[in-house]
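Only a single protein chain was left out; the remaining protein chains are all shown in position.
Labels run A and B following the written order; every chain starts at residue 1.
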Amino acid sequence: MPFRKIISIGVIYAALLALPFALKLHQQDFMIILVINVLIVVSYRLMTLTGEFSLIHVVLMGAGAYTSSLLAKTIGLSFWLSMPLGGVVAALLALLLSFPLFRMKGFYFLIGSFAVGEAIRLSWSYFDFFGGPKGVKLIPSPHLYIPGLGMQDIWQPIPYYYLVLTIVSLGLLVLYRLEHSRIGLTMNAIHWRDALAESVGVDTWRYRTMAFVIASFFAGIGGALLAHYIGTINPVMFDVTTMVYVLIWVIVGGTNTFYGPIIGVVLLSILNEMFREAEQLRPLVYGILLLAVMRFLPNGLDSLPGKIRDYRRRKLDSDSVDAAGNAPSQAASGSGQPSTNTIGPN
Amino acid sequence: MLEGNVVAVQCTSSALYRPFALYLLFVHLLRHKETSVDLILQTAVNSMVASSFFALMAVGLVLIFGVMGIVNFAHGELYMVGAYSVWFLYSANGWPFWLAVIGAFVIVTLIGLLMERTLFRPMRGNPLGGLINSIGVLFILQVLAVQLGGVGLMKTVIPPFPGSTTILNGVSISDQRIAALIVAIGLLVAMWLFLTRTRLGWALRAVSQDSEAAALQGININRISMLAMGLGAGTAGLAGALISPMTRVEPYMGHGVIITAFIVTIVGGIGSLSGAVLVAVLYGFFYTFVTTYVSGTVAMMLGLLIMLFVLIVKPNGLIGVRASE
Partner (left out) sequence: MGITRRDILKAAATGAVLSGVGLPKWALGAKRKTLKIGLCAPLTGEVSAWGLPGLYGCELWADNVNAAGGVKLGGKHYDIEIVSYDNEYLPDKALQGYKKLVAEEGVKMVMMLGGDTWPGVQRWANHAKMLTTTLLPSDLSPDTPYLLAPCEVHPIYNVTGVDWLSRKFPQAKTVAMCAQNDSLGIPSVATYEAAFEVAKIKMVDLNIFDPTTTDFAPIVTSLLAKKPDVLCLDTAYADFVNLISVQAKNQGYKGKIISCTCDNYPAIISKTSKQFMDGFIFQFPDFDDPKLNQKFINFHNPNKFYKDYIERRPGTWTAVSWEYPSILDLWKYGAEIADSPEPMSVLKALKSKPTAPHAFGTAEWWGKDLWGVDNALVGNWPVVAINAEGKARIQEFGSIPKWWDKHSKVLIKHMRARKQMWDQRA
C-alpha cells in the first residue's frame, strides 16, 4: 500500500513539475495561486479536525501577508525572514485570540471568529500604518542565490511557481505527519468525544489551541507567498467573501481525508476558470454545486469512493438476499467511511 | 532607493503612535465641541430610522434561528430581493408603491418557504449545514438579481413621498423615512401581538423554547418551521422593500446588512425576540452617533468587538433567556 502511495504521489509531483511548461502565461499565475490556496485549505482542515469551523482563516492569511510585506518594505527584511515571520505573527495572533475564542464552541465559535476577524480586517483599512483601504503596494519579490547564476530575483511565474510548490509541499508534509501523529489522533478524539477525552485527562483546550495556532501559521505563510508574488495587497482581498470561498472549497471537497479539501479547491478553481466567459454566472455555478453537494454528498466529494463501494456492496448484498430470500444483514449507511464531521444531516 | 526607505520609516514611526479608537472618539467629540442641539436631534432622528430597520432584520433572523436552529446567512439577500421586487414592480412596471411592497413581501415569503422545505428542513438542528446551504442560496439570489437588473449604477426607485418634514429648526426627516418608520414599527407591534396573543404565536414560541417538549404537546414542528421561515423571510423582504427608495439598490446590498443583523442578534441573545428589538434600538443609536461623530469604520469595528465581548462573557446575550447549546 505505501509503495502504491509513493508511486502515485511521485507521478503527481512529476506532473506538477512539468506542468508550467505546458501552460499559458496567465495559467501559470493561476497555478501559483491555486497551489497557495491548497496550503490554505489543508491548513484550514487541521482546524476542523477538532470539530471547529472558523471564519477567521483568511484574515490570518492576511495577517501573514501584511506582516511580511511591511517588514520587507519598511526595514528591508529579506523575504526568507519576513515570510516565516508572517507565519509566526499569524500564529501568535491566533494564540492570543484563542483565549477569548475557545470559550465558545460550534456555532458561537464560528460567529465569534467572524467578528474578531472582521474587526482586524477593518483596522487595516482604518489605520494608515497598514496603508488604509488601498493597502500595501510595491512589495519586493524574493531573491535567491543560485550557485553559478548569482543572486536571482524570483518574480517570473515559473521560478515563483517552483518556490511556492516547494514551500507548500513542505507545509503539506508537516501537516500530514502531524495529523498521523499522536497529537493528530488526539485532536480527532476531541472532536469525537469531547467529554470523554477530557475525562481521560486530555487537555482539550490545549489541543484546540494547538490546531488553531498551527493552522494559522500556515495560513500566514500562504498569505506572505501571495503578497510577494502579486506585489500589492489590500484589505478587500481578505474579506468574508474570500473566506466563504475557502469554506466552500473545503466543504465541497470534504474534510474526512487529507486530500478532500485539495480536490475541492482544485476542481472548483478549474471550474471557475472554465466559466470565465460567463462572468456573472459563476457564483450561480458555485451556489448550485454547493447545494447539490450538501444534498447528495453531505460529507464532501472525498466521501464519493466510499459511497460507491457502499452502493456496490449493497447491490451485491441485495442480489444475494434475493437469492436467499432474507432481509439484508446490514442497514444501508450513508457513507462507507466513518463520518468524522457533522456538516451533513445527523 | 535609500531616500524612499527613510520616508517609509518616518511614516511608520509616526503611525505607531497613532492612537486608538477610543482616543479618536474623544478627539472628535472635542472637535465637535460646538456640537449643537440640532446636530444631536438630527442624529437621534437618523438613529430611529436605522434602529427600526435593524430590528426588522434581526427579528427575522431570531425567528428562524429560534425555531430551526439555523443561521440564515442569506438573510441579507432576502432583503435585497425585497428591494429588487419593488424596483421591478414599481419602477419598471408602474405598479403603485404600496402594491409593490406587498408584492415584495409575497415574493420573499415564498422564497423563504421554498428554502425551508428544500434546504433547511433536512438540516434542522445542524447549524453548520444550514449555514452552508444558506450561502448557496446567497450566491443564487445575487446572480438572479444581476440577471434581472444588470450591474453598474444602482437601480433608481423614485420615492413615492418626495418631500421632507422639518421637525425643529434645522432638524428634518424625509417623508419617505417617516413612512418607512411608521410601517416598520407597526409591523413589529403586529408581530408582537401575533406571538403573544394568538395560539399559533404561542406554539411558535413554544417550539423556539423547547422543540421536543413542544412536539410532545402535539405541535406540528414542520408547520411551525414554515411559519417561522415565512415570517422571517417576509420581514426581511419588507425591510428591503421599504428602504429601496432610500438606499443603494444593487445585487450586493445584503452584505453590509447581514453583519449588522448578526451583531444585533448575538448581543440581544440569539433566539430572543425582545432582546433583538431592544438591542436593535440601542445599536441603531450607537452606530449612528459613532458614524456621525467619528467614522463608519470605527462604528462597525466597535460593534463587532461588542459582539465578541458578549459572546465571551455572556453567550446567551445581554437580554437573552434562551439557553445555549
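The rule we apply is simple: contacts are C-beta pairs under 8 Å (C-beta built on N, C-alpha and C of every residue); 3 or more make two chains touch, one makes a residue touch a chain.
The structure presented is a predicted model; accordingly, all values stated were derived computationally and were not measured.
Enquirer: Would you indicate which residue among A:135, A:184 or A:220 is in contact with the undisplayed chain?
Expert: Candidates A:135, A:184 or A:220; residue touching the omitted chain: A:135.
Enquirer: So one chain is hidden, and I want to know which residue out of B:110, B:173 or B:312 touches that hidden chain in the complete assembly.
Expert: Checking each option in B:110, B:173 or B:312, the one touching the absent chain turns out to be B:173.
Enquirer: Which one touches the absent chain: A:155, A:176 or A:205?
Expert: Of these options, the touching residue for the absent chain is A:155.
Enquirer: Looking at B:114, B:154 or B:182, which makes contact with the chain not pictured?
Expert: For the chain that is not drawn, the touching residue is B:154.
Enquirer: In the full complex, which residues of chain B touch the absent chain?
Expert: That gives, for chain B, the contact residues 3-4, 7-8, 11, 32, 35-36, 38-39, 42-43, 46, 49-50, 91-94, 146-154, 156, 158-159, 162, 164, 166, 170, 172-174, 176-177, 245-248, 250, 252-253, 256-257, 288-289, 291-293, 295-297, 300.
Enquirer: Considering the entire assembly, which residues of chain A contact the chain that has been omitted?
Expert: Touching the chain left out of view, chain A contributes residues 24-26, 29-30, 33, 125-126, 128, 132-135, 137-138, 141, 155, 226, 230-234, 236-237, 279-280.
Following the convention adopted for this analysis, only the chains that are shown with their structure count from here on.
Enquirer: Take the average of all CA coordinates in chain A, do the same for chain B, and state the distance between these two points in whole angstrom.
Expert: Centre separation, chain A to chain B: 31 Å.
Enquirer: In the complex, go through chain B and note every residue touching chain A.
Expert: On the chain B side, the touching residues are 5, 8-9, 11-12, 15-16, 18, 71, 119, 122-123, 125-129, 131-133, 135-140, 142-143, 146-147, 151, 255, 259, 262-263, 266, 295, 297-298, 300-301, 304-305, 307-308, 311-312, 315, 324-325.
Enquirer: Taking the complex as given, what residues does chain A use to touch chain B?
Expert: 53, 70, 73-76, 100, 103-108, 110-112, 114-116, 118-119, 122-123, 125-129, 241, 244, 247-248, 251, 280-281, 283-284, 286-288, 290-291, 294-295, 298, 342-346
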